[in-house]
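I'd like to ask you about the structure that follows.
What you see is the complex with one protein chain gone and the rest in place.
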Amino acid sequence: MDRIGIQEKIRSLSTKKIQNMYLNDFLLTWDKTMDELGAVFQVAEILRDMRNNNISPKVFDTGLAVSIFRDNSTRTRFSFASACNLLGLTIQDLDEGKSQIAHGETVRETANMISFMADVIGIRDDMYLGAGHTYMKEVSASVYQGYLEGVLPQRPTLINLQCDIDHPTQTMSDALHLINHFGGIENLKGKKIAMTWAYSPSYGKPLSVPQGVIGLMTRLGMDVRFAYPEGYNVMSEVENLAERNCHQSGGCFTKFNSMEEAFKDADIVYPKSWAPYHVMEERTKLLKVQDHDGLKKLEKKCLESNKKFKNWECTEKLMATTNNGEALYMHCLPADITGVSCEQGEVAASVFDRYRVPQYIQASYKPYVIAAMIFLSKFNQPAERLMSILEGNTSRWG
Amino acid sequence: MDRIGIQEKIRSLSTKKIQNMYLNDFLLTWDKTMDELGAVFQVAEILRDMRNNNISPKVFDTGLAVSIFRDNSTRTRFSFASACNLLGLTIQDLDEGKSQIAHGETVRETANMISFMADVIGIRDDMYLGAGHTYMKEVSASVYQGYLEGVLPQRPTLINLQCDIDHPTQTMSDALHLINHFGGIENLKGKKIAMTWAYSPSYGKPLSVPQGVIGLMTRLGMDVRFAYPEGYNVMSEVENLAERNCHQSGGCFTKFNSMEEAFKDADIVYPKSWAPYHVMEERTKLLKVQDHDGLKKLEKKCLESNKKFKNWECTEKLMATTNNGEALYMHCLPADITGVSCEQGEVAASVFDRYRVPQYIQASYKPYVIAAMIFLSKFNQPAERLMSILEGNTSRWG
Partner (left out) sequence: MDRIGIQEKIRSLSTKKIQNMYLNDFLLTWDKTMDELGAVFQVAEILRDMRNNNISPKVFDTGLAVSIFRDNSTRTRFSFASACNLLGLTIQDLDEGKSQIAHGETVRETANMISFMADVIGIRDDMYLGAGHTYMKEVSASVYQGYLEGVLPQRPTLINLQCDIDHPTQTMSDALHLINHFGGIENLKGKKIAMTWAYSPSYGKPLSVPQGVIGLMTRLGMDVRFAYPEGYNVMSEVENLAERNCHQSGGCFTKFNSMEEAFKDADIVYPKSWAPYHVMEERTKLLKVQDHDGLKKLEKKCLESNKKFKNWECTEKLMATTNNGEALYMHCLPADITGVSCEQGEVAASVFDRYRVPQYIQASYKPYVIAAMIFLSKFNQPAERLMSILEGNTSRWG
């Protein structure tokens, strides 16, 4: 990609209506218009092209990005770190284990105390149903109020790095991967994507990825085929939303009870384990009352139940039934690979191996998607700013 | 605040005698002259104005700030991170749990080993009476010796982020809050400030805030009214110091045995819990010999004793007795709020709520106070340097 290519991308960005992104958060993809989602894809590509051409899009001379990880994370943590670094922001982690937040501080107070110089706040909070998204909205409202009250000199932008409902930095990266794989966002219309449950020997995987995928891909006009064993449903609000999306986008949303049906003639498959909604709901209740025996029993019951569906595995045989036997296999990683990371898992080793490079590329978009979300919330005229970066032509290194 | 306003502040700074701050630490406010304290207030304001006007006071192209937190911290950690980032310094945390310091390394050796490229060292060490300040002086002497011996190419500046004796970044922020609230440092003369103990269900809160407050506010010519239940005294050295300060400043230092007396007609109230000096002293002894049973007994005894003083609460009724019933309520946060963070605590919820925004603003000065302490120790001609930053007019972001 040369400079003229980057210029063209910047010009096409300036046609989008994205005023509402300015000084705004990114919490759920379905809060955003199609133009806004398109702008994230476009800016992510532009920033990637710039970095690959050794042009530095550092727009902060100094600045702080707060990270709050309420669950373990490697790839999202590094993606956030990479995105912030590219733009010139320094990360300061709020480690609640080490902080006084554990001693009963209110969310509002802490949100303000960490934000006197914060330009961005990234939060991962995906463990408890009903909690993560609520917490993010509370933090966002707190710092906005702090800004209005004159406590904060700026309104920090909140980026959802995974909540109980959506995982927008993941699914936007997934979508950007599809856009590049199929040669344009318009080519996704009508493409069959099988988002399916798959067996895993581990317990309690969050619902945000399948929810985020069906919530986003239906907006892109795709033919979303959603399959899971009976009882493994996700939040009904998101299933309903996926259906509604199709009316607008011309996409489809169909549910199946077997991988076989969902995979048939699919262009893309995304087989991935998750815990049933009712289990996650019960788990949240037990966690709130610290019922450790109850939690152990629930885990045991859920793992027993999982075992009934060991045949939900993405095998070569199933892959052969997809469109030309060549569907694009996707995973948000890490996958449970049969015979590699576990005895029996989500995917056969040969399938995973064949798609290893595409999966790594899928993951590689995340830092740029995050950087684009931040960039678009910080600049009222993002196209103009990107053009001036291109003209300024500061080297990232050398 | 426009550029002309900033220029005026810089000019007034250049009249102060502050040569001794250059290459020096900031350990205790009472080590500093009034001109030096005034310079910290002034530079903090200037740096805040600059950032709010999107002027970047980044004076380090690269550089390291070492942080050593021997106690949990959220707001001080973020304040230090913010201050360092604003000036261009990157924080490297010395986590003693993870480091070889736990294996018997001497302070001198570690202090030098972490300082080959360190411009600043920030330390919080407030748990043990007789330890924190001593440790800081040892670190400071070690790196100064290392500098003289040719081991270190620079002398790192040590900033006390809270010790057993003083909490200068807190109390200087408190004072700057008062200066702005009352419209100038000269307006603090004669103002009545009630620094009082308050009941809390928690145990072992450090003495450094009340000590730091009486040690600083008496120098500003305030009428300091210090109240605590019998037995809850602080270090007598600091009480004596507070008295001596008044001779110079024209302030007052009076002790009371009740909140009622201290609050009467007060312009400012600062009710806050702390552990009695003799308990902290005993605790230090028990900790040194790792007497866990003894520590548990001491905690129990102390909490029992606290309960006798549950009526030491900052209520609406007490607030009504202050000057026009409108004293400024202050707290270093987090506060124990009755019915919110605990059953019965330091302050009534309605009082706390009414003063929430002023308290947040009080806290917001800390990053700038820390940045000012660093700045003043790094520049021989701070006013000239600030003027050149103003003229350089580099954007912090955009």
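First chain written, first letter: the chains are A and B, and each begins at residue 1.
Here is the rule we go by: a residue touches a chain if its C-beta (ideal position, glycine included) is under 8 Å from a C-beta of that chain, and two chains touch if they have at least 3 such contacts.
Owing to the predicted nature of the structure, the values given are computational and were not obtained by experimental measurement.
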item	value
Touching residue (missing chain; options B:V59, B:A175 or B:V347)	B:V59
Among B:S82, B:N112, B:N245 or B:S377, residue touching the chain not depicted	B:N112
Option touching the unshown chain, where A:T29, A:T62 or A:S79 are the choices	A:S79
Contacting the left-out chain in the complete assembly, out of B:V151, B:L286 or B:C342	B:V151
Positions on chain B where the hidden chain makes contact	59-64, 66, 88, 90, 92, 94, 98-101, 103-106, 109-110, 112-114, 116-117, 119, 146, 149-153, 378, 385
Residues in chain A touching the chain absent from view	51-52, 56, 58, 72-75, 77-79, 81-82, 85-88, 90-91, 202, 333-334, 340-342, 357, 360-361, 363-364, 366-367, 394-398
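Just so we're on the same page, only the chains that are shown with their structure count from here on.
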item	value
Rotation in the CA alignment of chain A with chain B, degrees, nearest 5	120
Chain A and chain B: spacing of chain centres that average the CA atoms, whole Å	41
